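The other protein chains are all here in position, but one chain of the complex has been omitted.
Labels for the chains are A, B and C, by order of writing; each one numbers its residues from 1.
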Amino acid sequence: MNDTNDAALAALARTWLDTLFAPWVKALDLQVESVRAGRAVLRLPFAPELCREGGTICGQALMAAADTAMVLAVSAQLGEFRPTTTVSLNTAFMRPVAEGDVRIVAQLLKPGRTLMFGEIEMYGADGKLAAHATTTYAMV
Amino acid sequence: MNDTNDAALAALARTWLDTLFAPWVKALDLQVESVRAGRAVLRLPFAPELCREGGTICGQALMAAADTAMVLAVSAQLGEFRPTTTVSLNTAFMRPVAEGDVRIVAQLLKPGRTLMFGEIEMYGADGKLAAHATTTYAMV
Amino acid sequence: MNDTNDAALAALARTWLDTLFAPWVKALDLQVESVRAGRAVLRLPFAPELCREGGTICGQALMAAADTAMVLAVSAQLGEFRPTTTVSLNTAFMRPVAEGDVRIVAQLLKPGRTLMFGEIEMYGADGKLAAHATTTYAMV
Partner (left out) sequence: MNDTNDAALAALARTWLDTLFAPWVKALDLQVESVRAGRAVLRLPFAPELCREGGTICGQALMAAADTAMVLAVSAQLGEFRPTTTVSLNTAFMRPVAEGDVRIVAQLLKPGRTLMFGEIEMYGADGKLAAHATTTYAMV
């Protein structure tokens, strides 16, 4: 996969993000940083609308960002969007994020014809791991 | 815990829902059906804003509803809202929900001074299990 | 599913337990209490060989028992043993078990042609929940 292809995949990923996800998910305003086969890096902009009492980004937003990033990583692996089902998503919350954007790194751990396994790391602006998720996707 | 207390807890839970959660989570328009110590039943109204491509409620909304319901169940167990941290939330997605509201039943499996374990069942309008989650919460 | 069938399924489950599992798993000496379609109840006998430092049953034994019980529940659902793959098993440990047998209750939450979802509850001799697991199985 060369740089030209990766730029094309990133452009494609922006289209997927615009057209395939629920309006409520699009309200997260996720930004595509980079995409290649089996991998997607997004940025979740810090916003008061995403903060719970106490001023930290709510876990609900992190889980939603993780799932979204993995759908893009899976689609980038396939080279196109195909209907898939999230079978499971397990998230561990490690550090609160009280300011700054969150970097979402979704990586396929094992591609497959029927099942795909992946991992998502979520980093605070300080570069520290804020949350970690693992997922299983099924091809429909 | 008698009916009077349960009605009071439900009223309290509505206040928590209004004041403690992120605006983006409040946009789910979750409705408190009933609350008692260690248990909260919410309704997630079906809405096009929550639907992904294909017309089914997105998994992100179900995870967010599950986490929110468990925060209410934990707070109802304590009798008051106290800062807690979601340590982990594991969700399994079983059936798509293409129409009708989702019933969210959060139940503590084990209360505790430092850690609480819970389970959340999400039912489609057909009464079938659409998703299932387990969680761990830490008292701060 | 009537009582005769359930007795036949329990007998079948004992045969599966004897012939299909690893010798190291059989060393747990799991006992079949009851089986019906989509459900298996086993007993894990308390034994010093299963106890870690401190005298409580090790988590490794509980996870192994949970997985084993769910394989039986899945097979009982199918009416026969068919090669299946455990896709994932998530276990939460709630209370240590320092004496007495553990009751393992495996229940399918959603049967399916390609994926099956289940839940396993593990109870100490005091009747309290000691551990809880959720699983996904794939038909091969």
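Everything that follows uses one rule, which is that a contact is a pair of C-beta atoms (placed from the backbone, for glycine too) under 8 Å apart; a residue touches a chain by one contact, two chains touch by 3 or more.
Because the structure is predicted, anything quoted here is derived from the model rather than measured.
Colleague: Can you work out which residue in C:50, C:97 or C:115 touches the chain that's missing from view?
Modeller: Reading the full complex, the residue touching the unseen chain is C:50.
Colleague: To test your reading of the contact rule: which positions on subunit B touch the chain that is missing from view?
Modeller: 87-88, 90, 114-115, 136, 138
Colleague: Mind listing the subunit A residues that contact the chain we can't see here?
Modeller: Contact residues on subunit A toward the absent chain are 90, 92, 94-95, 109-110, 117, 119, 129, 132, 134, 136.
Colleague: Just the residue numbers, please: which parts of subunit C touch the chain that's not shown?
Modeller: That gives, for subunit C, the contact residues 19-25, 27-28, 47-54, 57-61, 63-64, 67-68, 83, 85-93, 96.
Basically, only the chains that are shown with their structure count from here on.
Colleague: Farthest from subunit C in C-alpha centre terms, which chain would that be?
Modeller: Result for the farthest chain: A.
Colleague: When the C-alpha atoms of subunit A and subunit B are each averaged to a single point, how far apart are the two points in Å?
Modeller: Roughly 23 Å separates the two chain centres.
Colleague: If you average the Cα atoms of subunit A and of subunit C to get two centres, how far apart are those centres in Å?
Modeller: Going by mean C-alpha positions, subunit A sits 34 Å from subunit C.
Colleague: Could you tell me which residues belong to subunit B and also touch two or more other chains?
Modeller: Within subunit B, the residues that touch at least two other chains are 90, 92.
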